[in-house]
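Sharing a structure, written as structure tokens. Questions coming.
What you see is the complex with one protein chain gone and the rest in place.
Chain naming follows the written order as A, B and C, and within any one chain the residues start at number 1.
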Amino acid sequence: MTPRQTGNVDVSGLPSVVFGQRALLWWGTLGFALIEGFSLVLTIASYLYLRQNEFDWPPGRTPNPDLLIPTVNTVLLLAMIVPMHAVDRAAKAFDGRGVRRNFAIATVMGAVVMTLRWWELLALNVRWDTHAYGSAAWAVVLMHSTLVIVDVFESATFCAIFRHGTAERKHYPDASDAAGYQYFLSLAWIPVYVVVFWLPRIL
Amino acid sequence: MASTEAHLPAGLLSPAERELLHQTWSDRPGFWGWVTAVDHKSVAKRYIFTAFLFFILGGLEAAAIRAQLARPENHLLDPDQYNQIFTMHGTTMMFLFGVPVQLAMAIYLVPLMVGTRNISFPRLNALGYWTYLIGGLFLYSGFILNTGPDAGWFSYVPLAGPQFSAGKRVDVWAQTVTFTEIAALIAAVELIVTILKQRAPGMSLNRIPVYVWAVLVTSFVVLFAMPSVALASMMLAMDRLVGSHFFNPAEGGDPLLWQHLYWFFGHPEVYIMFIPAAGFVSDIIPVFARRKMFGHTALVLSLVATGFVSFGLWVHHMFTTGLPQLGQSFFTGASLMIAIPSGVQVFCWIATLWAGRPRFATPLLFVIGFIVLFVCGGITGVMVASVPFDQQAHDTYFIVAHLHYVQVGAFVFPLFAAIYFWFPKMTGRLLSERLGKWNFWLFFIGVNVTFFPQHFLGLMGMTRRVYTYLPETGWGPLNLLSSVGAAMIGVSVLVFIANVFLSLREGVPAGDDPWGAHTLEWATASPPPPFNFAHLPVVGGLYPNWERGADAPVVTGLGNSHREVLATTVMDAVPDAIQTHPGPSVAPLLVALAIGVTFITGVFTPWGFVVGPVLLFPTMLMWLWPRRKPAAERAWCEERV
Amino acid sequence: MMRTTAPSHLRALAPALALLALGACQREQRSFQETPPGATAFPAVQTTDIQAGPKTVDPAVNTYQENRVAVSQGQTWYTSFNCAGCHAPGGGGGMGVPLNDAEWIYGSDPENVFATIVEGRPNGMPSFRGRLSNTQIWQLVAYVRSMSGLTPKDTWSPRSDHMQEGRPNRTAQPQRQLP
Partner (left out) sequence: MTRPPPRPGRAPALLALAALASACAHSDMSAVDPAGPQAGRIAGMTWYLTIVGTVVFIITIGFLLYALWRGNRRVESYAGEGAERHIRRWVIGATAVTTAILLVTLVYDFATGRALARFAEPDALTIRVTGHQWWWQAQYIDPDPSKRFETANEIHVPVGRRVRIEVRAADVIHSFWVPNLHGKVDLIPGYTNTTYFRADRAGIYHGRCAEFCGYQHARMDFLVIADPPARFAGWYRDQLRSSVPPADSVRQVGEQVFMGTRCAMCHAIRGTEAGSRVGPDLTHLASRGTIASATLPNTRGHLAGWVLDPQSQKPGVYMPPNQLKPDELHALLSYLQSLK
């Protein structure tokens, strides 16, 4: 191969730290968010499919799910968008302290959400092995919980990397992507909340 | 080379820089290098090799099935063994061979065809392979230990539920499915990102090779199909392990929910295997017809259409379950509609062959065999799309015949064409044409002798998944014929294996481009160096290798001392940013092992899903944690911004 | 490279496989031919644990007690032969004694339960002597014992898939009929 002498494309001046859809990882995150979002959609669809098999929903003498803890948790989950938005802004300004501090806040909030999740499951007022309604409700909530676990782990890791690790400039776009994932996670909860905790009252 | 070095224009690599580039992109040597490899070519090669091992195992199971059915009232296998073997055959061919091998071929070819240095997420790629390997080994360990799944590759509940499939057999199946899904989803994401963001400058959307389009479509199909089976297999595992009631009709569950979820994945899965195969064919035909492909745009659009419509077909696996007629008619319409893009593809291929000057090398023979078998399988596909006819044909050997014409004809034949075509690129040596022709003719005749009679067996009332049949049924002679054909296929696969091993030793050296092909992978050495291209090419057309002169422009200015790849824009492939890729790491293997522990322990106790993540988090942390770098490297990092 | 290193992987796997093999084969065994333990003689009736000499257990008994398939089959018989009629589905008890607790009037060893089924017991438990095959009885024994957790954990049944009486079959939509 003897490439020609002139007219070549010189890319040496291109940046290596880029945000948003210019970065590869942003697309990867988007891909996995698509997969997880679609899994959640299918789980909710299965829940609604099983609903057809019963006259009452919840069936029989099963009580409606409680609303208090789930609502608190929903608010908390949505509130997580605030520190993560701050992370995004700090990352784009290459402000390491800001990224670290807001990741720490988000990690703590995520851990609280995960802990409340346990009472949220109890608030369903039904066991997974009672009947199909119980199984479906647990499945939807647990499906979303796996996303929360991943997110808390991610926030904690970033927090640690930015505190103790050798965070480089290339980690800032990753932090910004983590914020994007958090938005998806919080917003994805809204349909779950409506379907699992409100639908039994409406239908 | 030394003489030109002095006159090298700015930005072109000197031999010393080339050597540095080689070191930068190489996997480490030895065993450690083997477990830490992240080069897309080494991962893809072991992926393909493993998938073919499973293909051979699945083939041996098929041979056992055909031996048992060769005559009525045969006692070679008892029903327990037969049920395990046919389940293993289906599971192996679909989950351990079909989907993985197509994704593996894509992992090898796509980065080369789009002109980049590596796949977008190399460590994730390695993780995908390890997960797949663990899944396959787990399934076969179960099989060897008399814990092979025995409820069919579709595992219909309640037969596969806790009551009627007591024991761990179906759990093994469900977790294997989970492993292969993880692997497939990972491959899909990284292929999408590679295709969208790492194309060589100038490879705008209208200059992407058909095969790469096919992989893009397939990856999106994987993205939306696999979550469905993941959910279904998770529900099945929970029903079996912790007593949930998703599929238990006595407690408000529904066996049909399983069928909906399963076929919502199961039908697109056929297209996950077929669409890349159509891509192979579309990029092989121009080479051997020595003419540009007719109707490139039509082909690409028809592949995209196939991908979309494939999600509207799943109910045609459920025509006998008593769904309302109007709904069924919708799915009949969709099933017939998918014949139109398939037809367009076939017509374009035939037209190109007609207008070109065909060269009858083995890859083209397999392509021609593919067209014949695919047209036949497609026509029987139109037949079974009709609800009334399907009510007779469903679950009979007519379907067995149809699905094997489609799977073997429209997936395995193009795959063999692809192996014969790209083997020289992967190994540097050509496969023997003489053995290749034996391979082809034995395979082609064998497939027809095996599966054509099965259409008639189906219409004569022979149902699927039967371990034996009575002599009075009159099915004996055609079954015997079918078994003879299966033996021919077996011989042809033996010829293929011999060809591969002989050619690896003493095949004709291939050179960069033995076929005079048009896509970018032929612009580099065979086998390609670890960095794929010394200078990334700049693309000016749909047939870069045919159009580029000796002095075609290239990309300069990418670093040699770090794994730098070029990110380009999605639509027009304009250079946009430089991204660094991670190097070799053992973390993917460790994460895969943690996932393995999670799901395999999960078969026995729900605590697996608590213990597993405990292992998963440290390994993930190891993966993500940045290594402390020397000052010089840090300086490089900062300077690169 | 792949071919040279792969065998060393397999070697590493071998012990793990051997470990798995110990448990798996027996628990998954499906037996089509009747080979009941103690096929020729019914075990003697035994009402206490006190016994002269060391306790003898027919090793073949364990192939039923530890076999998930046998437990499941026993569950089917439990419904079919209407054991549930007196002992309730799941063994909660009713007219008959509960079977899912730790209390065993006539002993909890497989042989004792076997004898109870074969001989019958006062106050209502009929004798099934000659009416069930030994295999069926051993499967029932395995299921009955699994209900109070006396068989290995992985033989327990999480739930039954059987249709329950009294729950109406449904047609999801009124027009839901095959054309």
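In the analysis below, a residue touches a chain if its C-beta (ideal position, glycine included) is under 8 Å from a C-beta of that chain, and two chains touch if they have at least 3 such contacts.
It should be emphasised that the depicted structure is a prediction, and the values quoted were computed from it without experimental measurement.
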Among the chains presented, those that the missing one touches: B, C
Option from B:20, B:67, B:350 or B:491 whose C-beta touches the chain left out: B:350
Chain not shown: contacting residue from B:289, B:361 or B:510: B:289
Absent-chain contact - pick from B:396, B:560 or B:598: B:396
Residues of chain C in contact with the chain not shown: 30, 32-34, 76, 80-81, 130-133, 135-136, 161-163, 169-172, 176-179
Contact set of chain B toward the excluded chain (per top definition): 78-80, 83, 151-152, 156, 158-159, 163-164, 249-250, 254-256, 289-292, 294-295, 298, 320-322, 325, 328-329, 332-333, 336-337, 339-340, 343-344, 346-348, 350-351, 353-358, 368, 371-372, 375-376, 379-380, 382-383, 385-396, 453, 456, 458-461, 463-470, 472-475
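As a convention for this text, only the chains that are shown with their structure count from here on.
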Where chain A and chain C are represented by their mean Cα positions, the distance between them in whole Å: 44
Set of chain B residues in contact with two or more other chains: 239, 242-243, 245, 248, 251
Sequence positions of chain A contacting 2 or more other chains: 53, 129
Residues on chain A engaged by chain B in the complex (per definition of touch): 1-18, 21-24, 27-28, 31-32, 34-35, 38-39, 42-43, 46, 49-50, 53-54, 59, 128-136, 138-139, 149, 153, 157, 161, 165-171
Chain B residues within the chain A interface of the complex: 4, 9-12, 120-121, 124, 185, 188-190, 192-193, 196-198, 201, 223-224, 226-228, 230-231, 234-235, 238-239, 242-246, 248, 251-254, 257, 260-261, 264, 523, 534-535, 538, 550-558, 564, 566-567, 570, 575-580, 613, 617, 620-621, 624-629, 634, 637-638, 640-641
Residue ranges of chain C touching chain B (in the complex, touch as defined): 1-2, 5, 8, 13, 17, 20-21, 24-25, 27-30, 32, 68-69, 71-73, 75-76, 153-154, 157-164, 167, 173, 175-179
